[in-house]
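Every protein chain but one is kept in place in this view of the complex.
To keep things simple, chains are lettered A and B as they appear, and every chain counts its residues starting from 1.
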Amino acid sequence: MKGEPTIMSPRQITTPLLFLTPALLLLTIFVLFPVANTIYISLLNQEGEFVGLDNYAEVFGRRDFWNPQNLMEGKSPPYGASIHNGIWILIHLPLSVFFGLLLAVLLREVKGGAIIKSAVFLGMVIPMIVGGILLRFIYDKEAGILNGLLRVVGLGHLARTWTAFPQTILLALILGSVWIWTGFCMIVYSAGLEGIPVDLFEAAKIDGASRWRIFWRITVPMLRPATIVVVTMTLLWELKIFDIVWVIQRGGPGGASNVMALDMFLDAFFSIPPNFGTASAIATILTIMTFGFAAYMVNRMVKS
Amino acid sequence: MKRNKGISQAGWMAIVAGLIIIIAAMGVVLYLTLPAPEKPTLTVFSLWSGTEEENFLEALETFEEDTGISVRHVGYDTLELLITVPTQLQAGVAIADVVIAPWPSWILSLAGEDYLTNVKDMIDTTKFPETYLDVVTADSAIYGVPFKVSGKPGFWYRTSFFTDNDLTVPTTYNEFETLLADISAIDGVDAAIASGNGVGWPLSDTTEAFIVGLGGYQLQLDLIFGDEQFNSTAVKDVFVELASLLQAGYFSVPDDFDAQVAKVWDGTYGIYFQGSFITAFEPFASNLDDVGFFPLPETDGATGAVDYAIMPALTKHADEAQQLIEFLASAEAQEIMVGLGGFAAAHTDVPDSAYSSIDLEVLQFLRTVTIVPDLDDAIGGTFQTTFWDQLKALWVTPTMDLDTLLQTLQDEWSAPSF
Partner (left out) sequence: MSRLNIVARLKKAKRFTILTHVIAWAVSLIWIIPFLGVVMASIRPLPEILNGWWNFEAFNPTLRGFFEAWNHPTAPLSRALLNSLIVTIPSTFIPILVAALGAYSFARFKFPTRDFLFLTIVLLQTIPQQMAIIPIFNIMINLGLWNNYIGLILVHSAFALPWQILFLRNFFSVLPVEVEEAARIDGASYFKIFYKIVLPLTLPALASLTALQFVWVWNDFFFAIILISSPELKLATQAVPVIKGRLFIDWNVLSAASIIVMIIPIAIYVALQRYYVKGIAAGAVKG
């Protein structure tokens, strides 16, 4: 951190403590302790006895959490919640990042770019529950515009409610979530682009570099901090997906849109008696999957 | 923020302030204008909405008049109810004083956590069919009061069609097979049995009738709870028989389940396996005198659902809730529900006169057999969609390999959620 003025630093510890206490209190009770507790609970069984990693093993033995067979045999989903999240990441991450970057770059030079950016970002401002409704609407057999489009180009026989079938619901949701999330990537990249000193571009143009070269040699590397943020946050979002899946088909049909957040929710609040152990295990697995990226990103943020 | 034109910082702060004021004002207006949520004494949760809910509210009106206890009803989606109730009880707060649900094993698991009150002394156990009470009994305590009954009794037909063609209702399985052959021989008949379409539930309903009819109701229960494998001999025998009927061409091509009613009516098909709600569909609905059904002969069970009223132990209004339970268990309340049509009452004292004659027939039949849960509804999940898909395949290709089919079903089985 920057050099602190010594006059402003109180000599005793009470003042800093006073300033920090409300925050520390709230954070400890409602964030820190729960996180530690969740890890602890994940090591207990339903009777409260310590069972080590049994819950984790059990969770991976469940077909609604981990079902690679279907995938490897080329059958339709369900492949298990964890694999669904994995597929979500594989498709959603590159697409969102790509479109986010593309839009950020393009819209800088377009008249009315600011308005378009606002429109694209709107998907991030609405509740995800409503986002799910919008997607369900688009994919509806009669009322949905996707099928309307298919009919217009003569492919009307393909029309169906895309979210009603296990074969298509996952992909439909993933692509829909790209529509929702791209705005975030775009905004972060936009801010990143503005942070690049203009002289770099000027110098390159004078040297006769083509647009492509400028993009790959200057823009992308300078956007590295933004990319770290974008990738980490997108990853985190993809793993936390719940609302969209819930409102459209509650994880169905037949578990074809099940995701880890939903799986743990059902373990905790649908099972009688509640299965907090496995639910906590799933939550921990979910968090671990981002932890590396998260720590790296946070480290950079704090240093800057 | 490239140029400095536009609104100044002070201007923006004014906008922010204005926005905050508007939203706060909105909040205040809403607060003042919305009527305070009523605080009725009792809260009832159930799965009902639409007409079913209206019917229930009518019955509740009688209760409120008689006892002066105010009751509010909240209808839920299946999964919502399955989550809301355990969560509340786990949290130690009973927001619902009475819950009405059709899942006996769910009720028993709630009872297992000591969440429910024993209602044995609140009802007259002699007035209910034993089979309805058994499934909600544990350690000689009864946890649910049977309220409404709906079922899938058997094959529906137009009675005049039978009389016109000299057909008789079969009482043995052999007679049933003869009947199928006879119907097929009639001019203008495409197939003896209509097959319904939808996502697949009509085929699964029909199949389960055979599982229960040929294998016994216990077989269905065992399959649901994993005490029996799908690839066992008992189950295979059922499917072999079903496949042979399919191969003989006795089943029609699946089509819209409600459209099939008209085809049964005009003689394209002879009989149709369906739930009792089918009587609400035309042309059955307007011609109930000419409608009949018969169960698969020699069956000892029927898939169906009994709605049970349960009482969380944590309710803050135990006395009033008990009064409501007693009311729901009474013939009086159940008669009101029945009078509004479509379902049967569990209470044996409800007079026959309360029913349309066809509803009465269904009820009387349902009392003579054990009601078992619907197989795919109970197991749910991927099993259900696989079950439907496999049956659709079987209907189209009755010569398919049954061992593979049954193994697929077995692979998809998972413990029922409730």
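In the analysis below, a contact is a pair of C-beta atoms (placed from the backbone, for glycine too) under 8 Å apart; a residue touches a chain by one contact, two chains touch by 3 or more.
It should be emphasised that the depicted structure is a prediction, and the values quoted were computed from it without experimental measurement.
Undergrad: For the chain left off this view, which of A:L43, A:I83 or A:V120 is in contact with it?
TA: Reading the full complex, the residue touching the unseen chain is A:V120.
Undergrad: From the listed residues A:L53, A:A191 or A:V220, report the one that touches the chain absent from this view.
TA: A:A191
Undergrad: Give me the chain B residues in contact with the hidden chain, please.
TA: Residues 1, 9, 12-13, 15-16, 19-20, 23-24, 26-27, 30-31, 34, 37, 49, 74-75, 77-78, 80, 84, 87-88, 90-93, 95 of chain B touch the chain absent from view.
Undergrad: Hey, which chain A residues sit against the chain that's not shown?
TA: 1-2, 4-5, 7-10, 13, 15-16, 19-20, 22-24, 26-27, 29-35, 37-38, 41, 103, 106-107, 109-111, 113, 115-116, 118-130, 133-138, 140, 142-143, 145, 148, 179, 181, 184, 187-188, 190-191, 211, 229, 232-234, 236-237, 239-240, 242-243, 246-247, 260-261, 264-265, 268-269, 276, 279-280, 282-284, 286-287, 290-291, 294-295, 297-299, 301-302
By definition in this document, only the chains that are shown with their structure count from here on.
Undergrad: Would you mind pulling out the distance in Å between where the CA atoms of chain A average out and where those of chain B do?
TA: 38
Undergrad: With touch defined as at the start, can you tell me which chain A residues reach chain B in the complex?
TA: 63-64, 78, 166, 250, 253-255, 266, 269-274
Undergrad: List the residues on chain B that touch chain A in their complex, please.
TA: By the definition above, chain B touches chain A via 79, 82-83, 86-87, 90, 106, 109-110, 112-113, 381-382, 384-386, 414, 417.
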